[in-house]
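One structure is given below, represented as structure tokens, and several questions about it will come after.
The complex appears here minus one protein chain, its other protein chains still in place.
Here the chain labels run A and B in written order, and each chain numbers its own residues starting at 1.
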Amino acid sequence: MSVKTDLTETKFNELEAYMETIPVKKGELIRVLHKAQGIFGYLPEEVQKYVAKKMNVSTAKVFGVVSFYSYFTMKPKGEHDIAICLGTACYVRGAEKILDAIKRETGIEVGETSADGKFSITGLRCVGACGLAPVVMVNDKVYGRLTADMIKGIIDNYR
Amino acid sequence: MANYNTHVLVCGGTGCISAESDLIIENIEKQLVEEGMADSVQVLKTGCFGFCEKGPIVKILPDNTFYVQVTPDDATELVKEHIVKGRKVERLLFTDPETKEKVSDSKNMDFYKKQLRIALRNCGIIDPDKIEDYIARDGYSALGKVLTEMTQDELIDIMKASGLRGRGGGGFPTGLKWNFAKGYASDQKYVICNADEGDPGAFMDRSILEGDPHSIVEAMAINGYAIGATIGKVYIRAEYPLAIKRLEKAIDDAREYGLLGEDIMGTGFNFDIDLTYGAGAFVCGEETALIHSMEGERGEPTTKPPFPAESGYWGKPTNVNNVETFANVPVIILKGADWFASIGSEKSKGTKVFALAGKINNVGLIEVPMGTTLREVIYDIGGGIKDGKKFKSVQTGGPSGGCLTAKDLDTPIDYDNLIAKGSMMGSGGMIVMDEDDCMVSVAKFYLQFTEEESCGKCTPCRVGTKRLSELLELITEGKGEMKHLDELKHLSRVIKDTALCGLGQTAPNPVLSTMEAFADEYLAHIKDGKCPAGQCKNLLEYKVLEDKCIGCTACARVCPVNCISGEVKKLHVIDQSACIKCGACMDKCKFDAIIKQ
Partner (left out) sequence: MAKIKSFAELKKIKEQVQTRVELREKGENINDLIQIKVAMATCGIASGAREIMNYMIDELASEGVDNVVITQTGCMGYCYAEPTIEVTIPGKESVIYGDVTEAKALEIIQKHIVNGEMVDGIIPATHKTIE
């Protein structure tokens, strides 16, 4: 799978246009990275370098910030992102078993994207839907009160 | 204005929206149009009602009927029966788990009886997107009163006298904190609202932001007046899109009404607020780390002093409070410090919001006076343990807290009592665990969290939490040795004493408190190679009971790795070498023929 094709000039132009709306760049790195991830879907080296140059900071500093925060990702997500809540409430209501089932179904680990680019798994801290625990979100749809045997059916919807 | 005689309140908290409450609203509105009643019935999306276990919640007023677990398909019936004909839809009412009776008025539900909602006063009553709703509930009157009738010192004195302490975890007296920030002269000062709720399993701040955003806007402006700041910033998690949307709308509306901006209410006071997005780092709950993150840096803490009150955001005097703390401020101003101080326990005044979750019947967001006992929270409000299991422990304070046990059930909950018990208030997560929860695994769960969230700046936390979690991993895998227990204790103490910030210093709490309260469980893992709760995969085996198995093949069909063999109507056998211990077979068996041991 060639991910580099995602990094089109249009997208870089969009990011540049956004950066131009920020008059004072000092302190705004995280804001710019949020926007960049919104545009590209992830923050690969090329994008980090570009941001560093435009913000007039070192690439090392940008990498330092990107790698620090869990919201930023350097790998592209799958077509369908399966986000599983790994907060405490879901944990005690069996999130681990749900996660095992998801891993079995997709053959990938948390933070990975399947070879065909179809699925990725993201671990979330707390969705805040503890009443529905354990909870999984596929794209933006929330599935709650899950048991491990429901996972196959849910994932099959997206195949 | 339309003459609404009935209000339908539908919960618009994240939990209920996840269960399609938006569609419920749409369907109710559609049906109302069909019945020709759209102009006499108002449908509102409110903030969280707190009773998440039974969501989505729909409440119909004025007869105060509380419907639970409503689905979009129920909308037609609710309109046709309740609203048109005035008949309650029995099947959607809450059933009291003890008496099995239907309860229609939330006032009569145990879940709400012992609660006192101050910080959550408007959640579930007002439409968070309508500033008029907030104003009708005395909104911005506290700001008006402060700006027209009080000096900065009078205001700070009220905050001090109220006894309000920081609700984010530390419990530092809010009035004192404001006073420090006021004491430093500067050309520019800042008010920061910490809305970076990172404790896994706590969502009270988000619920307040989603359900009553104006209370935060108003409180920040009051804080600005108190310390002499004209700029407010909300540091909010990017993972909270709904809270961000509602808060942005609140700020825009307040500005349009002249309640933010220049010359607020003609008093000459200027104050404005904008948002900064966090990007997911637990350590950013620590105020110096939060400030660095707001400056676009890695969110690493620095040693205090200097405190932010002296040198905070861009080196200027800054006051940081969290969302729930702010939510209390306008009420204190309007009802007085004495009123607030009359609620709660001796050293902890007012109420605390808890996110009650885990193995409990009524999962939800609750607010109780400080000093309420754990027993009242778990059994009266929480409705007891799920599926009739035995209570084992309740974890408070999130990754920085500890586990309390049955002997602590009658302890009044306040800041100091929880610390004395080896736990802490934290932001208010309260996770209930039953006999099936392995306490070593729980400690491991939290340590894996802190290990991952450690910012890496200081060695005790960066390396120490990793070693702790490795030791716990060994024990849960059945490779533990007795010396590991001493190592755990020793290392915990070192981390507590030497870590740079609160995150590191409190990280060993889950280990220490479980080792103390559940020493026998640690020993069982190490000495007997058994996990008493039956949770640690390496220490248990699933077995088919010969006398109970009828050979229905259900287990073999559900097994994801096909390791169960046996013919129809004959005994089935699990191949232990291939079993991944997922437990699916045991869940599926209708004859209790599969056990784990």
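The definition used in the following text is that a residue touches a chain if its C-beta (ideal position, glycine included) is under 8 Å from a C-beta of that chain, and two chains touch if they have at least 3 such contacts.
No experiment lies behind these values; they were computed from the predicted model shown.
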Problem - Interface partners of the hidden chain - shown chains only, full complex considered - result: B
Problem - Touching residue (missing chain; options B:Arg137, B:Arg375, B:Lys389 or B:Lys489) - result: B:Arg137
Problem - Touch with the omitted chain, as defined above, among B:His7, B:Arg467 or B:Lys496 - result: B:His7
Problem - Hidden-chain contact residue, picked from the options B:Leu23, B:Val84, B:Leu116 or B:Ile419 - result: B:Val84
Fill in the blank from the handout: Listed in rising order, the chain B residues that touch the chain left out are 1, 3-7, 9, 40, 61-64, 83-87, 104-105, 107, 125-126, 130, 132-133, 135-138, 140-141, 144-145, 147-148, 256-259, 261, 265-267
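Everything below uses one rule, namely that only the chains that are shown with their structure count from here on.
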Problem - chain B-facing residues of chain A, complex - result: 26-31, 33-34, 64-65, 68-72, 86-89, 91-93, 97, 100-101, 104, 124-133, 135, 142, 144, 147-149
Fill in the blank from the handout: The chain B residues in contact with chain A across the complex are 13-15, 18-19, 51-55, 198-203, 206-207, 238-239, 276-282, 293-299, 314, 355, 357-359, 363-364, 395, 398, 429, 431-433, 437, 442, 445-446, 455, 558, 560, 580, 582-584, 587-588
